[in-house]
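Excluded from the complex is one protein chain; the other protein chains are retained at their positions.
Coming up: chain A.
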Amino acid sequence: MEQQLDVLVDRVVAELQKKLAEMGKQTPVQAEPALVMQESEDLIDTAEAEPERTAHVPHPKWEAGLQELLESTPARIGVWRTGVRPLTRTMLQLRRDHAAAVDAVYGEVDQALLDEFSLFTVETQYDNTENYLKRPDMGRILNEEGVRLLQERCQMRPQVQIVVSDGLSASAIDANLRDVLPSLLDSLQSYGLSCGTPFFVKGGRVASMDHIGELLEPEVLVLLIGERPGLVTAHSMSAYMCYRPRKGIVESERTVISNIHAKGTSPIEAGAHIGTILSKMLEQKASGVKLVL
């Protein structure tokens, strides 16, 4: 019975396809030749590094207006369509962005960059990336080697402790550290604040600052950490700040500046502003919701 049905369906489909093909010959589809052209261009274009964000609407009624809308949001708008589906160009872009996000999670921070700022590396108990993703708790505690390294190499009880971590996006650190960190250091200098020994935490989570706080007892700590990558950008970084970080601190006691990347919060301006926030934390002896900015 089932087999018969399958055969029947196959036959009907074959028949339909034949008919459709004939119809296609009789009335050549006039639908938007521009579209067809665009599709073929797509295949070449997508190889570029950072494609300009342009709308693909073939004949917009108000081109300037569309361009303004496009500039007002990083969302994928004006992408046009083919039938009810997105264009190949749009699909490839989406998959490319998704791949970049995956790469950001699985990637590693460039060692040359860490050397440039003389950052030595300590690890959390994350073990490997798969485990890091499944066990956030293990990314919050340094491993024994890490603890030993900090005790050996770091200045104890500094006024300001700077920590850098890959978090969920190594590429965020690669993309932004060169702009944020020196700007932050300049800011500390102009406020006359002193800074401890900065270092890099591999496989870190935000709350790793609590464990580090226990170990080094800084007055304030700032953690520059890669954010969970999204489809808009995979290079976004956050700065989490805390007054006297320690075990058991609650999330509301952390202050954060997020979305730091070339097209979001300006990295140099963020660096300068982090210095202002840290100096206010020291003044008010508070952070998070208790801090008045």
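Here, contacts are C-beta pairs under 8 Å (C-beta built on N, C-alpha and C of every residue); 3 or more make two chains touch, one makes a residue touch a chain; residues count from 1.
Operating definition for what follows: contacts and distances are computed from a predicted model.
The complex appears with one chain absent; UniProt names that chain "Ethanolamine utilization protein" among the candidates "Manganese transport system membrane protein MntC", "peptidoglycan glycosyltransferase", "Ethanolamine utilization protein" or "HTTM-like domain-containing protein".
From the options A:Leu113, A:Leu149, A:Ile268 or A:Leu282, the residue with contact to the unseen chain in the full assembly is A:Ile268. Those residues of chain A that touch the chain absent from the view are 65, 178-180, 182-183, 186-187, 189-190, 256-259, 262, 265-273, 275-276, 293.
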